[in-house]
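Left out: one protein chain. Kept in place: all the others.
What follows is chain A.
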Amino acid sequence: MTLSWLFDPAHWSGVDGIPVRLLQHLRYTLVAALAATLVAVPLGLFVGHTGRGGLVVVGGSNAMRALPTLGLVTFLFLVLGSGEVSALVALTVLAVPPVLAGTYAGIQDTDRGVVDAARGMGMTGWQRLWRVEVPNALPLLLGGVRNAVLQIVATTAVAAYVGLGGLGRFLLDGLRAFDYPKMVAGAVLVAALAMVLDLLLALLQRLVVPKGLRLAAGRRGRVPARAVERGGTDVAAAAATREGTSG
């Protein structure tokens, strides 16, 4: 049933067609992820490098993580009015903690001996940050970005509740009309998008993380890129759960 819904040519065109919804979803995700990265990475670098405000950042991002997604989206919707802006702000706010935590943890995770040697050899603060701490933070930093992107993809689906476009429409509209094939198709598409994006980011990570660090991670028998991620990648299930609690 779901398959026939997915492959019905009628669902592949028009303003409520799969391509349009997919591109909407993608756009929200990219805008929110970019905005969150622009806010969280510099802040994480500053806090990690100087060691100042670490407590505030960790406490703050944990508190932000505890915010109920749908509550925040609804609240901003009520405060800022309807429209994409309030939804995008909410998505950005939700994506900041994982990127911030990943960046901060990545900088802090840099071996103290390595940082001490960098200082002792005459690197200035900036040189130490860009030539030593950032390269060493990349696995955890990008892990945080991957985590944030997954969260945005899932939350965007939920945000259809306040009138946002995207793949969440299929879920919500399907639910209202008791059109279960449409709902399931929506969930499948959200999950597929999440997996494709995660795969692309994993590829990027492989390209930018220095080889020496990848070798080191292999020796330690763990993959640091995923160390700060929490939960699984089952975004459709997460979206469905949130949908259930809100309905």
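Methods note: a contact is a pair of C-beta atoms (placed from the backbone, for glycine too) under 8 Å apart; a residue touches a chain by one contact, two chains touch by 3 or more; residues count from 1.
Criterion: contacts and distances are computed from a predicted model.
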Record-based protein name (UniProt) of the chain missing from this complex, from "FMNH2-utilizing monooxygenase", "Tryptophan synthase alpha chain", "Osmoprotectant transport system ATP-binding protein" or "Hydantoinase B/oxoprolinase family protein": "Osmoprotectant transport system ATP-binding protein"
Identified contact with the non-displayed chain, of A:L22, A:V58, A:M123 or A:V188: A:M123
Residue, one of A:L38, A:V114 or A:L203, that touches the chain absent here: A:V114
Options A:I18, A:V132, A:A157 or A:L171, residue touching the unrepresented chain: A:V132
Residues in chain A touching the chain absent from view: 111, 113-114, 116-124, 127, 132, 135-136, 210-213, 215-216, 219
